[in-house]
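Just passing along the structure, written as structure tokens.
Shown here: the complex without one of its protein chains, the others still in place.
Think of it as A, B and C in the order they're written, each chain with its own count starting at 1.
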Amino acid sequence: MFEEVATSKEGEQIINVGPQHPATHGVLHLIITLNGETIVNLEPNLGYIHRSIEKMCESLSYRQFIYTTSRMDYLAAHINNHACALTVEKAMQIEIPERAEVIRILVSELTRIASHELWWGAMAMDLGALSPFFYAFREREVITDIMEETCGARLTMNYMVPGGVMADIHPNFVKRVKDFIIQFKSRIDEYDQLVTGNIIFQNRMKNVGILSKEDAISYGTTGPTARGSGVSCDIRKIYPYSIYGKLQFDEVLETAGDSFARYLVRVKEMKQSISIIEQLIDNIPEGDFQAKTKAVLKLPKGEFYQRVETPRGELGVYIVSEGGTTPYRIKFRSPGFSNLSALNHMIKGHKIGDLVAVMGTLDLVIPDIDR
Amino acid sequence: MSFLKTYITEVYGAVKSLLTGMKLTGYYFTHPKEIITEEYPDNRLTLKMADRFRGEVVMKHDDNNEHACTGCSACELACPNGTIKIINKFEINAEGKKKKAIDAFVYHLELCTMCNLCIEACPTDAIKMAQTFEHSVYDRRLLTKQLNLPGSKIREGVE
Amino acid sequence: MGNEELILKLKEVFPEMDCVQGNDWPELSFGSDRLIDVITYLKQTPELAFDYLFCETCVDWKTHFNMVYHLDSTRYRHNVVLKVKTDREKPEIASLAHVYRTAEQHEREIFDLFGIVFLGHPNLKRIMLTEEWVGYPLRKDYEDPINIIKL
Partner (left out) sequence: MFSIENITNSFHNWLSSVLSETLVMLVEMGLIAIAAIALFAVLGLVLVYMERKVAAVIQIRLGPNRVGPMGIFQTSADTLKLVLKEGFMPNNVDKFLYKLAPFVVMITAMLILAPIPFAKGFQIWDINIGVFYITAISSISVIGILMAGWASNNKYSLLGAMRSGAQIVSYELSAGMAVLSIIVLTGSLNLNEIIESQRNGWWIFKGHIPALIAFVIYIIAVTAETNRAPFDMAEAESELTGGFHTEYAGMRFALFFLAEYINIFIVCAIGATLFFGGWMPFHIGNWEGFNHVMDFIPSFVWFFGKTFFLIFLIMWFRWTFPRLRIDQLLNLEWKYLLPISMFNLLLMTVIAIKGWHF
């Protein structure tokens, strides 16, 4: 990697963006070849936060390994846990009580909104507008407070157990979620006034980092990144898991494929998540919050794969079991990893300022990429 | 002429979108009651953590300095990080029988991720999560704690 | 195309290969020399159109490696799992980086952590670990007394 530095062409210079850089939101290292201000080539260098979670999980039991996945995509910890719990439940054919399913989806969608809020604020901050970050965190704070009250922690809450959720919802949960919906609906217009409609912002985002539909499929991008290019890939819609099949919501699709399209997908997804929460919050069925399971879980011999939709795209959990209490091999197919691979294609020929805009709309979470 | 018209509408739209944003930030500037800062170290007295908040693992003791831990080490097995170490001893009870009891319930706070799995695993409900959160110390040895109080013993009737 | 239909179709085209119904999707197992044939067929046949490689990984079975490819079709929404057996002493397999561009980065990760050499890969080098790292951590016989803490 470093030999290439010496062999760069005349007039080109190589810049290391990261591992400590304000725009990479973590320890991502990008080696960029620049011609003036124009990016000629970009190569990601990963691994600064590689903890080999896959290897770690090989020595943890099926109850224990769920919590480690919170540390992958820490902004969607609950949804990661959901994927793991679903895989274990699928393998062991555990029936989950209706109430547990509804609680899981409610918390998942709240997590999705919280994650998108943080993305929105951080992306505006990358583009130089610092105030939206604080407005986004005001709403996000309400969600984390709800999480703290019900799940016991704010970010990596480990609320999921195979067979249901760890505890019943807090008595205040329904009321606080309803309050949040009212607050969120009154604030979402401010987002449009401050950022979406802003002429500077639109100029920074439109026609920047274009990813065509074919490329989006070939690069294996998922989530809002692919949906901004018109690829229908919302796992909640095309391979419904849990109770998503019974819910009414739209898959947000934009066809432009540029940064602004990806931005719009995420903002509209927040509204869809609110509508899912509205459908469920008044109809939480009575019953158990957890199915009866054995203290020691043993998966049957075989291979199990579960796909779920995190705020960043498709998360796949692939468990190879030999019939013991620990997985033989576990693979997390993280959305950020494949989305990052499209970055070089999207950014070529753009200015260095666009790198920030494109990376912002990819919504990269580095621990999720490195695992 | 149409060029001039689009030019002027462009400039007008741009200025309008900028003013909309400035109106919003101006609103917040003129309404200081929207400020949401919590002045943390100053509001310690009024700060109330959620009752399920996971701060650290503690062992419940009643007024007679008795706890409910049988030393079954279910929590030790459930812990993903090796946070808990239970050291057992054998006591001879009133009927002259040897009985297992805990000598020390060692808890490494520095390894704990507050995942709540030990509390879920405990069959006798002996441990729980406390709502404390100010855990910083100058010496990391202080983070290794013994949860059973000195001189405490197991409550009668807990199996 | 439903799973049963897909299995019938695959059995018809590749009679010498082992095609069974897995937990979710059909699973096709074969040796590493046939990979490019199968992938080309699956991607280019219009009624199959497996254009989306959503997961590529490897399993170390101690006697051999199994490369596992999960394929999806964005047009028909059917999936298939390919299991490709590779030698453990000399792990080599054709790269799919030219067929699916997402494979480029996934294969670098597998090369990094399993040590499988992808023939024809445009940029095969370590991605997570440093260049001078010895060994392949996700292999079952990997020992690292410093970095792996056994509980």
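Following the convention adopted for this analysis, a residue touches a chain if its C-beta (ideal position, glycine included) is under 8 Å from a C-beta of that chain, and two chains touch if they have at least 3 such contacts.
Worth saying up front: this structure is predicted, and the values here are computed from it rather than measured.
Q: Would you mind listing the shown chains in contact with the chain that isn't displayed?
A: The undisplayed chain, in the complete complex, is in contact with A, B.
Q: Specify the residue from the set A:235, A:356 or A:369 that touches the hidden chain.
A: Per the contact definition at the top, the residue touching the missing chain is A:356.
Q: Given that one chain is not shown, which residue among A:131, A:293 or A:326 touches it?
A: Touching the chain that is not displayed is residue A:131.
Q: On chain B, where is the contact patch with the chain that was removed from view?
A: Residues of chain B in contact with the hidden chain: 11, 18, 21-22, 24-26, 28-29, 32, 34-37, 39.
Q: Using the touch rule from the top, list residues of chain A that touch the missing partner.
A: Touching the missing chain: residues 13, 15, 21-23, 34, 37, 124-131, 133-135, 138, 194-195, 198, 200-201, 203-204, 351-356.
Just so it is clear, only the chains that are shown with their structure count from here on.
Q: Report, in whole Å, the distance between the mean C-alpha point of chain B and the mean C-alpha point of chain C.
A: So the centre of chain B lies 41 Å away from the centre of chain C.
Q: Distance between chain A and chain C based on Cα centroids, please, to the nearest Å.
A: 25
Q: Residues of chain C that touch two or more other chains: which are they?
A: Expected reply: 151.
Q: Could you tell me which residues belong to chain A and also touch two or more other chains?
A: Not one residue in chain A touches at least two other chains.
Q: Once bound in the complex, which stretches of chain B touch chain A?
A: That would be residues 13-14, 17-18, 20-21, 23-25, 28, 36, 49-54, 74, 78-80, 113-117, 120-121, 129 of chain B.
Q: Which bits of chain C are touching chain A when the two form their complex?
A: Those in contact with chain A are residues 22-25, 51-55, 57, 59-60, 68, 70, 74, 77, 81, 100-102, 104-106, 109, 113, 125, 127-131, 137-138, 148, 150-151.
Q: In their shared complex, at which residues does chain A touch chain B?
A: Spelled out, the residues of chain A in touch with chain B are 60, 63-65, 67-68, 131, 138, 141, 145, 148-153, 156, 158, 161, 166-167, 170, 190, 193-195, 197-200, 202, 295.
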